[in-house]
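All protein chains of the complex are present and in place, except for one that has been dropped.
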Amino acid sequence: MDVKDIIKPENMVYGKTKLLTDNILHYCPGCSHGVVHKLIAEVIDEMGIQDKTIGISPVGCAVFAYNYIDIDWEEAAHGRAPALATATKRLNPDKYVFTYQGDGDLASIGTAEIMHACNRGENIVVIFINNAIYGMTGGQMAPTTLLGMKTATTPYGRRADLNGYPLKITELIAQLEGTCYVTRQSVETAPAVRKAKKAIRKAFENSMMKKGTSFVEIVSTCNSGWKIPPVKANKWMEENMFPFYPLGDMKDR
Amino acid sequence: MAFKGAIVVDNEKCKGCGVCVANCPTGTLALAKHVNSRGYNYAYMAEPDKCIGCTNCATVCPDDVITVYKVKI
Partner (left out) sequence: MGDKVLMKGNEALAYGAIDCGADGYFGYPITPQSEVMETLMKEMPWETTGMVVLQAESETASINMVYGGACTGKKCMTSTSSPGISLMCEGLSYLAGAELPCVVVDVVRGGPGLGTIQPGQGDYFQMVKGGGHGDYHTVVLSPASVQDMYDFVGLGFKLAFKYLTPCIILGDGVIGQMMEKVQLRDKTPRWTEEEIKKISPWACTGKKGRKRNVITSLALDPSVMEETNLRLQARYRKMEKEDVMFENYKTEDADYLFVAYGCMSRIGETAVDMAREKGIKVGLLRPITLFPFPTAEIDRLVPQLKSIMSIELSSGQMVEDVRLAVNGRVPVGFYGRMGGSVPSPEEILNALMNFIK
C-alpha cells in the first residue's frame, strides 16, 4: 500500500492537539519540557476544560510556557507560583489551577511556597520538572543535582561536603497531610509518556474533588546543561537519575 | 490483524533530536542528511514499508511535529 493512500485525514491516529499553539518551542532539541507541555495540553483538551484552566508559569526555561498552551496564564516570580496558585484557586474555586515549575524554582528558591501550599492542601496541580540542573541560566547546580554531577558551578562534580546533598523534595511533599496524589514519572519512552499523561490527567481530576494537592514530578533531561545529546541523555537519565529518583506513585488517596 | 502506518514530519519545526528514531520499534525512522532552514537534520521515514502506525514516535516527540496515520490491512 502506498504511503499516499495511508496519509488521509480519516486515517489519522495521532496529531498535534489544537490546545498547543503554532509557536515553535524555544526549548533545546530533545528537551523533556516539550513532551510535558504536550501532555498538559492534551489533558486539558480531552477534559474540555480550556475555558476553566489557569496555568502559572515559573522562572526558568518554562517561563514562556504561556506561548505554547492556549489557556490563560499567570507568570510568577521565581519560586512563587504556588502562592499565586493558592489565591487563584481560592478566589476561583471553579477553575482548574496548575503550576509548572522546574527544580530550581520549586526545590530551591520556592521551597517555602511549595511546602506550605501542599501542606495547606490547596486544590491545585503541581507539575514539577526535575532535570537536576538550572537550564535557563546556563547549567548551574540545582538542589536536585546528583553527587558527582558536573555543572557550571560544580565543575569538578557535586561534593556533599561542599555543596550538600541532592534534595528528594517529592519524598518530602509526599509526607505532607495536604497532598492527595504524589507521583514521579518520566517521558523518555512512549510507555513512560503514556503513564505520565495518565498521572497528569488524574491530578487535574483530583483538583475538583477537594482532596488536596496533586503533585506530579517528571524526571527530565537537560541536554544542553548536561552536555549530552538527547538520546544519550535519556539513557544517562535512566542509568543515573532513576536509581536516586525512583519512578512511581508515592501517594494516592 | 495487521496495520500499516505512515507519518508526516513537519520538517521545518523538527529539531532533529532523534528521540523518535530511538523509540521506533520497527526501524522505520532516521534523521535526514539534509537540514531544514534552521540547520536541523529532521526525522523522516527511511524505510516507510516498516511503519506500523504505533504512534510511539509522535508520543515522545518534544516538539509535536509528527502526525501519524494508520490503516488496517
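Lettered A and B in written order, each chain numbered from 1.
Assume contacts are C-beta pairs under 8 Å (C-beta built on N, C-alpha and C of every residue); 3 or more make two chains touch, one makes a residue touch a chain.
As the structure is a prediction and not an experimental result, all values here were calculated from the model.
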Displayed chains contacting the withheld chain: A
Residue touching the undisplayed chain, where the options are A:17, A:86 or A:221: A:86
Candidate in contact with the missing chain, chosen from A:51, A:161 or A:239: A:51
Candidate in contact with the missing chain, chosen from A:47, A:77, A:147 or A:208: A:77
Residue ranges of subunit A at the interface with the undisplayed chain: 50-54, 56-57, 63, 66, 70-77, 80, 83-88, 90-92, 95, 112-113, 115-116
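Throughout what follows, only the chains that are shown with their structure count from here on.
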Of all residues in subunit A, those that touch subunit B in their complex: 1, 3, 5-8, 11-17, 20, 24-25, 27-35, 38, 187-190, 193-194, 223, 229-231, 234
Footprint of subunit A on subunit B - complex, ascending: 4-6, 8, 13, 15-19, 21-23, 40, 45, 48, 53-56, 58-71, 73
